[in-house]
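After the C-alpha cells below, expect a handful of questions from me.
Of the protein chains in this complex, all but one are displayed in their positions.
Right, chain A next:
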Amino acid sequence: MGCAASLPDRNSGALNGLSSSENAAPADAKNLRVKLVLLGDSGVGKSCIVLRFVRGQFDATSKVTVGASFLSQTIALQDSTTVKFEIWDTAGQERYSALAPLYYRGAGVAVIVYDITSPESFKKAQYWVKELQKHGSPDIVMVLVGNKADLHERREVPTEDGMELAEKNGMFFIETSAKTADNINQLFEEIGKRLPRPAPSS
C-alpha cells in the first residue's frame, strides 16, 4: 500500500475515469453495454478468466498484468438481448491497488476474483468487497468468483465461505476454472441477466 502516497492527486480526484467514450451511442433495452472491472489478488487468474471468455484461450504461463488491460466481448442472451462487456482487467500487484479507483469508477459490474487454493486471496477479496462498498458506485453489480476450481484437491477455501461472503453482501457467487473453461461463459451470462435494463420508453 506504500505506493498510495506516490499517486498524483488528480488520480484520486474527480474523474469519471475510464467510462466509455462512446456514450454518444446509448444502449437500448436490447443492446446493453457495460463496463466491467476485475479485481483481486495477483495470481488468482483474472487475466486467464478474461482471455478464456474473450478469446477462448488458456495460457498456463503466468503473465503478470501491468496496470490494466482492456478487452471487450459481446454476448447474446437467450432473450435475444446482446451485452457488450468492456472489460478492465486490473493488475493484482500491490503497487497498483491505489490506482484501482481509476478503473472501477463508473463500472457497472465488479468481478472480484479469488483463488480457491489461497486463503490469502480470499482475504484480499473481502478487502475489495469493502473497498467497493465504500467507494464504488451504489448500483454496481458485484460478483464473487472462486477461480481455479479444477484444483479441488488443493482447495483451501470452502465453497460455503464464498457463498457466505457473497450472500452477506448481496453478490452473485460462482466457482470457475479458466483452465477447463468451467463456468466461464455462465459467469458472464449470469452477469448479463442481472444487469439493470433501461426503461423501454427511453
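Quick note on the criterion: a residue touches a chain if its C-beta (ideal position, glycine included) is under 8 Å from a C-beta of that chain, and two chains touch if they have at least 3 such contacts; residues count from 1.
In this text, contacts and distances are computed from a predicted model.
**Q** Look at the options "Mediator of RNA polymerase II transcription subunit 10", "Molybdopterin synthase sulfur carrier subunit", "Vacuolar fusion protein MON1 homolog" or "NADPH:adrenodoxin oxidoreductase, mitochondrial" and return the one that UniProt uses as the protein name of the missing chain.
**A** Per the UniProt record, the undisplayed chain of the complex is "Vacuolar fusion protein MON1 homolog".
**Q** With respect to the chain omitted from the figure, which of A:Q93, A:N169 or A:N185 is a touching residue?
**A** A:Q93
**Q** Which residues does chain A use to touch the chain missing from this display?
**A** 2-3, 5-8, 10-11, 15-18, 20-22, 42, 47, 51, 61, 63-71, 89, 91, 93-96, 99, 102
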